[in-house]
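As you look at this complex, bear in mind that one protein chain is not there, while each of the others sits in place.
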Amino acid sequence: MTELNRRQLLLRGAIGAGGLASMSAILAACGGGGGIEGQTSEQATEAAASVERTLADKFVLSNWPLYIDIDEETKKSPTLDGFTAETGVPVEYLEDINSNEEFFGIVQGPLSQGQFVRDVAIITGYMAARMKDLGYLEQFDLESVSDLGNVSIPAPPWNEGFAYGVPWQSYMTGLSYNEDKISSVMSVEELLTEPALKGKITLFNSMGDTMGLLMQDAGYDTTKIDPDQFDEQLERLQKAVDDGQVRQFTGNEYTGPLAKGDLWACMAWSGDIIQLQADNDKLRFTIPDKGGQIGTDYMCILKGGDVYTSSVFANYVLDPKIAAQLSVYINYVTPVSAAKPEAEAIDPAVSENQLIFPDEATLAKLQEFDPVALNDQTYNEKFQAVIGA
Amino acid sequence: MRGLRRFLGRHLLTAFAILGFVYILLPIAVIALFSFNDPAGKYNYNWQGFTFQYWREVLAIPALRDAIIVSIEIALLVSVISTILGTLIALALVRHLFRGRSSTNLLIFLPMSTPEIVMGASLLALFLNLGVSTGFVTILLAHVTFCVSFVVVTVKARVTGFDRRLEEAAMDLGANVTRTFLRVTFPLILPGIGAAALLSFALSLDDFVITNFTKGTVITFPVYIWGAARIGVPVQVNVIGTMIFLIAVGIMAVGVLVSVVRARRDRAIAAQAVEAH
Partner (left out) sequence: MGYLRRHPRAVPYLLIAPGLIWLGLLFVVPLYYLLSTSLQSGDIYEGFRQTFSWSNYSEMASQYRPQLVRSIQYAAIATLAALVIAYPLVYFIARRGGQWKSLLLVLLIAPFFVTYLIRTLAWQTILADEGLIVGVLRDVGLIADDGRLLATSFAVVAGITYNYFPFMALPIYVALEQFDGRLLEAAGDLYANPLKAFLRVTLPISLPGVFAGTLTTFIPAMGDFVNAQLLGTPKQYMIGNVIQSKFLVVVDYPLASAGAVMLMALILVGVFLYARALGTERLTG
């Protein structure tokens, strides 16, 4: 992979700032004493029937930290600059998503009140499904996303024809360990019970990742969740928490302590570890033999976002050249398999990497967690109770 | 025996005080030290080398710069509004006896004794129930609400300590109410007002918890840090932390000097005024 400019990594770690746009909010008392308004599914269906195909003056994109390409010298994203050069639309780029749930909590209020928040946000499949149900997403103008044919992963049921979400990157959830501290950690069982790891591990605060790996470790199917199996594995998780084995449940924030050596092993996202190896070459990523999880993050148009500009942007990043440029830098799994030869031209090592361009054998070990279960309140509450949130 | 005990007592206390100051200043020392760090990776945890780079490039991260600008804008507005509201209340409480005085005292005290999380949650409950979109304005409203009480207390302390006879003297000399207030009262309580304004500015700049509930999608400086903390806070944040400390020390040191000078001058004015009377 390309040698990352280390200081640049630091700069990219910054979270985007919100503009002053919300100045317009004024304390306008407007009744509604009966409770806090919810969203109805009728509102959800009124989608973009006819699209006016003119580009907006500005494109606002919300993304996760370290989830885009950054040129070492100019310290700008070639992909975003390329988009602006091609369309003339400047991009306001915000790295303000740290967890799906938290981002949902932030935008839920404004979206339910019909306020413009962002044009496009990059969110994980199950959360996109939830936001679609709540009527918080606009449909893409699919005619303007002609490169959708390049997408090599199937469209999930909630997202027929990728109308509500165009794939950005896929990610694998597996295990990581620090070779300096422990020789190897190959299974979830080892992670949860190895005495040497007591208080030295973290798991994810996202249910699909943590419960997915536990259930796969027990040999269960995670694409369709069985309540008894779920409860059984939740108990196992509770025990690991009670024993003090688990230090913390985290989102992105496991990366610091892992790179620093405070964590010896943890559940991890593939692309993070590839990037962290630039800081600490003792870190290893492994997909457990019993299997790992795969998930996909989608570009979604938030209610009130500009549909045409967003669709043009989605189309732009699906171009194999751009997709390759992105994956060489961010090291996650690209949904555009045609990007592989392009990536090879930029950096052969990346195209060989199983974690970035996984082959059939690797893909066979991966499962996607049941999206219905992910949006099920009962499962979520049980899980939240165990992780103490 | 008694002398020995005294000696021990004296030095034990001194030793404890030194330890106490070490404890208080240790985090600041760490923040300052790591503002000069030159981390190889993106994590500013381990000391790797000395550099001035991040002091020079303190505003180089656009997102951080924008967050600071938002925070300063809010803090300035909060400082002005809450200082006006609070000063008026403080004047009323000290200078006038009126029915409802103790209820007013209680209403001033309650916000200070409400945990931030309750205040933030209740404001969000209000905004949600009324369908108000959260953002810059709601942050502003929230900050003024928790700053007013602190202004009242700060100004009150100053107004209480000032000699009523000065005003009476001015009135006797023919000055009307407005003139007396502008020429005599206001200059005398100005240091208190200034301190209160600075305090509300600082409180607003620092607030994370209440802001987190009322911010909508706006990102202030503390909100930026909260997000960045998950993936490694940039060195610039340490630089700004150190700057805040130095500015606070500077302003307070000036304040101490000014109050010494003023105390002397006030006594002189008072003596003259009373004599004239």
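First chain written, first letter: the chains are A and B, and each begins at residue 1.
The rule is short, and it goes like this: contacts are C-beta pairs under 8 Å (C-beta built on N, C-alpha and C of every residue); 3 or more make two chains touch, one makes a residue touch a chain.
These figures come from a predicted structure and were not determined experimentally.
From the set B:Ala63, B:Leu188, B:Ala202 or B:Ile219, the residue in touch with the chain omitted from the display is B:Ala202, counting the whole complex.
The chain not shown here is touched by just one of A:Leu213, A:Val246, A:Ala265 or A:Ala373, and that residue is A:Val246. One of A:Thr84, A:Asn280 or A:Gln384 touches the chain omitted from the figure, and that residue is A:Gln384. For chain B, the list of residues touching the undisplayed chain reads 2, 5-6, 9, 13-14, 16-17, 20-21, 23-28, 30-31, 34, 45-46, 84-86, 88-89, 91-93, 95-96, 98, 101-102, 104-119, 121-126, 128-130, 141-142, 144-145, 148-149, 152-153, 156, 160, 176-178, 202, 205-206, 208-209, 212-213, 221-222, 225-226, 229, 233, 237-238, 240-242, 244-245, 247-249, 252-253, 256.
Residues 33-39, 99, 101-102, 104-106, 108, 133-134, 196, 198-199, 241, 244, 246-249, 260-262, 377, 380, 384-385, 387-389 of chain A touch the missing chain (whole complex, contact as defined above).
Note that in this section only the chains that are shown with their structure count from here on.
Here chain A touches chain B in the complex through residues 6, 9-30, 32-33, 35-37, 65-66, 94-96, 98, 106-107, 109-110, 113, 115, 117-118, 250-253, 255-256, 259-260, 278-280, going by the rule given at the top. Residues of chain B that touch chain A in their complex: 39-46, 60-67, 70, 73, 127-138, 141, 215-219, 224, 227-232, 234-235.
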